[in-house]
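The other protein chains are all here in position, but one chain of the complex has been omitted.
As written, the chain order gives the labels A, B and C, with residue 1 at the start of each chain.
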Amino acid sequence: MSLTEKPVETPERLAFYQKIDTQGFTPLWAVLSDIITPEPKSACVPNLWKFNLAKQWLLEAGGLITAKEAERRVLILENPGLRGQSKITTSLYAGLQLVMPGEVAPAHRHSQSALRFIMDGAGAHTSVNGERTLMQFGDFVITPPQAWHDHGNQTTEPMIWLDGLDIPMVSFFDASFAEGLGADEQAITRATGDSLARYGTNMLPVDFEQTRLASPIFNYPYARSREALYQMQRQQEWDPCHGLKMRYINPVDGGFAMPTIAPFLQLLPEGFKTAPYRSTDATVFVVTEGTGRSMIDGQVFEWGPKDIFVAPSWKWITHEANGEAVLFSYSDRVAQQKLGLWREQRGLA
Amino acid sequence: MSLTEKPVETPERLAFYQKIDTQGFTPLWAVLSDIITPEPKSACVPNLWKFNLAKQWLLEAGGLITAKEAERRVLILENPGLRGQSKITTSLYAGLQLVMPGEVAPAHRHSQSALRFIMDGAGAHTSVNGERTLMQFGDFVITPPQAWHDHGNQTTEPMIWLDGLDIPMVSFFDASFAEGLGADEQAITRATGDSLARYGTNMLPVDFEQTRLASPIFNYPYARSREALYQMQRQQEWDPCHGLKMRYINPVDGGFAMPTIAPFLQLLPEGFKTAPYRSTDATVFVVTEGTGRSMIDGQVFEWGPKDIFVAPSWKWITHEANGEAVLFSYSDRVAQQKLGLWREQRGLA
Amino acid sequence: MSLTEKPVETPERLAFYQKIDTQGFTPLWAVLSDIITPEPKSACVPNLWKFNLAKQWLLEAGGLITAKEAERRVLILENPGLRGQSKITTSLYAGLQLVMPGEVAPAHRHSQSALRFIMDGAGAHTSVNGERTLMQFGDFVITPPQAWHDHGNQTTEPMIWLDGLDIPMVSFFDASFAEGLGADEQAITRATGDSLARYGTNMLPVDFEQTRLASPIFNYPYARSREALYQMQRQQEWDPCHGLKMRYINPVDGGFAMPTIAPFLQLLPEGFKTAPYRSTDATVFVVTEGTGRSMIDGQVFEWGPKDIFVAPSWKWITHEANGEAVLFSYSDRVAQQKLGLWREQRGLA
Partner (left out) sequence: MSLTEKPVETPERLAFYQKIDTQGFTPLWAVLSDIITPEPKSACVPNLWKFNLAKQWLLEAGGLITAKEAERRVLILENPGLRGQSKITTSLYAGLQLVMPGEVAPAHRHSQSALRFIMDGAGAHTSVNGERTLMQFGDFVITPPQAWHDHGNQTTEPMIWLDGLDIPMVSFFDASFAEGLGADEQAITRATGDSLARYGTNMLPVDFEQTRLASPIFNYPYARSREALYQMQRQQEWDPCHGLKMRYINPVDGGFAMPTIAPFLQLLPEGFKTAPYRSTDATVFVVTEGTGRSMIDGQVFEWGPKDIFVAPSWKWITHEANGEAVLFSYSDRVAQQKLGLWREQRGLA
């Protein structure tokens, strides 16, 4: 016998299984090869969502329900292999959120970590822990676990961003807590920009003590991140599998910016085609700039600005940029690394 | 609206949902209160398995299938609320394994971490990474991720132990790898007892470098742990909720002995009744010594030596020992703490 | 007897001391109160060096010796209590370095960590590990241990900066290694600005692994640090003892930017007078902007732009700014904290 085959079922065995079943026992050998697999075997499949269609439907939703009635007016991007589970990968959630001019998404907090990646519109705000930040295209914004947060749009345009959360992970660990503030907006107690200045300029307050796992920075502006990529690309050190790939960090410890979600920003130079790569962290990609295509598990996905696509665990992936392209992405790599589960493999170009 | 109520569904809305469903979109507001809950809401329920019955059926299984044919002859303890999922809690697995005299459970390895807690019999062996250890009652034995391991029984008595694994967690992260060695037993390259001497006596080899997350000790003998409890109990520092509760550590970093599973050993003095306690890590308890009862979410479970019971996430629990009692337990607390999800609450006695 | 008094010396005792002295023994009780003191007892004294005088003499030195002949043309700031020891505090060194137009200070490397704080001139360069940075007023520049470094001035003005090194500490631990490259300048292999972009924008390369203790950033530009102070001061959170005090960090781990030297930048709002403060890390202050005075152990030191002053271990200090002032400072706090020796005390305003 082995890890990959099951023993033959005899009538005696089946009768035994039935008997022990009544007291909460079941034979391992009947399921072993299903639950300890030679390689990851996931229901998650590759998929791409076109932003234009998503935006059209979001705006339609804007006519059907208010942000306030919905608590959050979001269309979930459900993985076709995981329908009905509110998941884009086995462990992560993705949604597109719309806040219309004049609207507020009321203040609440929860155990779930959230990231926002700003897609469309400019200048609406999100408030976290008493500080308001204005959101611009490409900004990467964090809502740490149990931080009060509310969103508002005082501009004249609809604002759309991608929400990435660890909802399935928190559910899996039976650790969800949530509550509303009972008010549309929390009180603002710190000047806009204070967190970034205080924690995001390679200095920390002399007596600062870290009391939570998430980064104290909550807006990583695209203007700054993009400029850094621009500086670095002069060096022309392209990773065969990634081009130039950076991870957003928590400056307090150099780890990933969030405790459960690993966020990345990646530049593909003009015409670059990556070598095959796979890893155990299924990844959600957001096209920030440029056009191109990715091949995931043998399927080709053509992408343009703001499109979103997902690659499952342990499936080979290659990217190809037409002109220069920039991809934002997120996965559960930080969780897998902490737990000792993460693995990657590089293929031949 | 709020996190706990759902918006009313109108015909327009329902039609919209159907339309967007075709392209992998679904409205968050229809499910929000199900997936971000005010408190943990788990299908896992409290339960107790009597060892005597389990042993009887294990021995019966011993007549139905060999260890070799089964790969591992184990009866899974399935949580009544999670039938068909090979789980004792949402994130963890438990099984009782039998190795008959003269049998071998063949060498394999996998991403999943395993703990063994020795229940019945004495002197059978498990081999891990080239070292063989002899298992005695109460020993806590670790098989780290991807470590080759095989079990054998050269005694004249059946040997039974509890297996605790993170199978559901590894599945959830789509990160399972496994392979057989193609041989019953791995080669033995280190003397029995070497790991414990080398890593378990408050010294480490001067040039030792940690290359994995699990403890380099793989057998924590009960003789030593029990003696430590005996020494400490002279101090009579009883925690109202736990009596005297210790966690097994990895001496290389002081963290839990395993990367995904938190193991504990706990002494309840004679007649001690604990104050209510709850935490987000559902916990599997193994009665090592003594008799008593535990109330979990309002249900009372009477226990005696070697019985196994489970408490779900965030359900109040109290223990009461008749005479002195010792409980071994394990949970996913180490994973939850790394991810920033773990929470506990103490109640009034 | 006690820790503070010595036993009386009798003739018998003295004869005994002489006898055992021949074999390398000596009685502890005769020196105990000198070597284990109730409070720090340092030869280091407060002092201030006027920049204008230092600059005049540096330029005079420029006519007496070339950078190349001197290896480094530096005037050491010797603590008056520690003359002849090349120290500004017991554990640290400070010097002012001059590089004249057209000069090069040749490439070498050593175990000692160096910081540069740019005082006068603009646009000369220092090269570290294959990257050249242009130095501007107020920039904080690091030369990590064993990093090749050379300085050059291709501008038309003399360039002066403060060097802060851990020379006494490395000597104390008998751990000095040094060598010349045998060339004036090392080869340049990375674009100017690459390190700051790659490591200093709250992102890190996805596969970056830290192999040394010092920050991978080697120029912390004053333009950016000063702007952060400006942002934060809107919050008006003044620490009674420090005003607004930040520590430069290593983004890889959130620790101090250097393994043995702790660098700080501190803003004192207009007219602010600090409450008394003392700590065990003797500190070198550099006036970056503004005028004011500091009282150290009862002595008042009036300071203006670019002046340098030192406060010994455990002596009370207060600062008072006339207009707004900015102070750069450095101490051995990072070493003391790692070793468990650092202590601070706040006094009443």
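One rule holds in what follows: contacts are C-beta pairs under 8 Å (C-beta built on N, C-alpha and C of every residue); 3 or more make two chains touch, one makes a residue touch a chain.
Nothing here was measured: the structure is a model prediction, and the numbers come from that model.
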Where the missing chain makes contact, among the chains that are shown: B, C
Sole contact to the chain not displayed, among C:Phe208, C:Trp238, C:Trp316 or C:Trp342: C:Trp342
Full-complex contact with the absent chain, from C:Leu75, C:Leu134 or C:Val206: C:Leu75
Residue numbers in chain B that touch the chain omitted from display: 190-191, 193-194, 196-198, 200-207, 210, 215, 217, 220, 224-225, 227-232, 234-235, 239, 242, 245-254, 257, 264-265
Touching residues on chain C - with respect to the absent chain: 1-3, 7, 10, 12-13, 16, 19-20, 23-29, 31-32, 35-42, 44, 47, 49, 53-54, 57, 60-61, 64-65, 68-80, 86, 89-91, 93, 95, 108, 110-113, 145, 167-180, 212-214, 259-260, 280, 282, 312-314, 332, 335-336, 338-343
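Please note the rule applied: only the chains that are shown with their structure count from here on.
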Chain A on chain B, rotation in degrees - Cα superposition, rounded to nearest 5: 180
Rounded Å distance between chain A and chain C, as computed from the means of their C-alpha atoms: 43
CA centroid of chain A to CA centroid of chain B, Å: 30
Intercentroid distance (Cα basis), chain C paired with chain B, Å: 52
